[in-house]
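My questions will all concern the structure given below.
With one protein chain removed, the remaining protein chains of the complex are shown where they sit.
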Amino acid sequence: MMHLRVASVFLCAMLAIVVACERLPGAPKASIPVVVGSPSWTLATFNTNCRGCHSQGAEGAALPLVNPGYWKIANDDQITKVIALGQGVSMPGYLDENGGPFSADEIDALVKGMRSMWGGEPHDGNPVLPGTISPTLVVGDAVAGALVFESACANCHGANGPAGSVTDPMYLRLISDQGLWSAVVYGRSELGSPPWNSPMPNHPNGLTPTEVADVVSWLATKRTQ
Amino acid sequence: MNDNANTPEKKNGCAGCGCGEGNGAPTSRSDARRGFMFKLGAGLLGIGGALAAIPIVGYVLGPARTRYKNEWVDLGALSKFPGGQTRFATFLNPIRQPTDGDSAKTACWVRCIESGKFQVFAINCAHLGCPVHWFEQSKLFMCPCHGGVYYQDGSRAAGPPPRGLFEYKWKVEGGKLLIDAGRLPGLEESA
Partner (left out) sequence: MILARILALAKIPIEWIELRTGAIAFSKPMLFHHVPRSAKWWYVFGSATLMFFTIQIVTGVCLGTMYAPSAAQAWESLRYIDEDVPFGWMLRALHGWSSTAMVVMMVIHMLQVFLHGSFKFPRELNWITGVFLLLTVLALAFTGQVMRWDQDAYWGLGIGAAIVDRVPIFGDQMRGLLLGGPIIGGETLNRFFALHVFILPGAAIALVGVHMTLIIKNGISEMPKPGAVVVPSTYRKEFEERMEKTGVPFFPDAVQRDMVFCGTCLIILIILAASFGPFGPGGMPDPTLIDTNPRPDYPFMWIFGAVSLLPPASETAIMLITPAIGVLILIAVPFLSNSGERAPSRRPGMVLVAVFVVMAIVALTYEGVTSPWSPVMDAWSSLATPAQFIKGRTPLQVQGAVVFQSVQCRNCHELGGFGGKRGPALDEISTRLSPDQLVRQIQQGGGNMPAFGKNLNSAQMSALVAFLGTLRPENEPDSKIPGANLPLPTSMSPPDRGVLTR
């Protein structure tokens, strides 16, 4: 009787292995090709290639991309161009023609994927709605910009300001005009730098788009001094 | 087979010499004759064995001979390699066999120093052959296996490699960059 019981348990175990073989934890998962443009592809691509500098919150040294505020203003064509060609000293071009790892289609898919994950509707920036700002750099008046800087920015960002100087030529040589514009417009709230339309000294309603252009133009002139 | 059932015969030494007279051979053969047969058998086997060994050894050792010749391989139009940049390029190895599949593909790094002047580096680290990766920002090649690092001109920067990256000979023909490629680069290659 005892033997019979042991044998039946044994048989059941064998049967279980046969039936469950494809469901055992060691069974390899069927290889599913990663589809370019799928959410998992977008996230993996971003995590491997972008996250080092463009992360979220206070993390990462450059402009965070996991940030709805960014995607509200930014323009897809502009982002595509920057990813493909690179920008300034530190952002390399990611298009294969420029030595990068991606084809033009992959960059398009990446931008679309990031927008759908973090941004909402695409924004072509035209016409500019009241209270919004052009998503691309506009050349302003450097002389007017000097006054804007002194009244609105210098308190914190002046040569000896508590947040650190933005007029340091070494800093300015490392950041493109578009980069300066992005820094003014998007700010980094988590690090204590407010976006363009938040209250600032002498500018309780923030800056106007013209003032942003002016101050960026003035900062650009400081680069070569 | 029948020899086994016929054990007394074994003593005559005929089972081993392979001569057809083993079965039921009379035991009264003279010693001289037996000695001759044995020598003849040994000689025949030796000659036959040597003849058979030539193709076998030749077949096995064949790959050791350096009968393979590199060929000029087209890496594509010069416009793919802008001045001052280092770019990834791939080609089908001219020395390939029908069964190679993907392994006949080969990669290399093309550095255009200035228009018309190139350095073409093998993908293989000079340490132990792993694939090096180019980093444009730091202008370094890095190897994922044992941490070999090279400068943009291929010279050794850090890590265990005993020398700089292997380089292919190159030439420009008809607006295209050609390299002299084929065998896996190794230490006998001149720098």
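Chains here go by letter, A and B, matching the order in which they are written, and residues are numbered from 1 within each.
In this text, contacts are C-beta pairs under 8 Å (C-beta built on N, C-alpha and C of every residue); 3 or more make two chains touch, one makes a residue touch a chain.
Being a predicted model, the structure only gives us computed values, none of them experimental.
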Checklist outcome for this item: Full-complex touch with the removed chain, picking from A:L110, A:L137 or A:A154, is A:A154
Checklist entry - In the complete assembly, which of A:N75, A:N98 or A:S165 touches the absent chain? => result A:S165
Checklist outcome for this item: The one residue from A:S8, A:N47, A:S103 or A:N205 touching the chain left out of view is A:N47
Item to check | Hidden partner chain, residues of chain A it touches | outcome: 17, 21, 24-28, 30-31, 47-53, 55, 57-62, 89-92, 146, 149-150, 154-155, 157-171, 173-175, 183, 190-191, 225
Next on the checklist: Residue by residue, what part of chain B touches the chain that was omitted?
Outcome noted: 61, 63-66, 68, 88, 90, 93, 95-107, 123-124, 127-133, 135, 137-140, 142-147, 149, 151, 157-162, 182-184, 186-188
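Basically, only the chains that are shown with their structure count from here on.
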Checklist outcome for this item: chain A to chain B, mean C-alpha position gap in Å, rounds to 49
Checklist entry - Can you list the residues on chain A that touch chain B in the complex? => result 90, 92, 99
Checklist outcome for this item: Touching chain A in the complex, chain B uses residues 85-88, 136-137
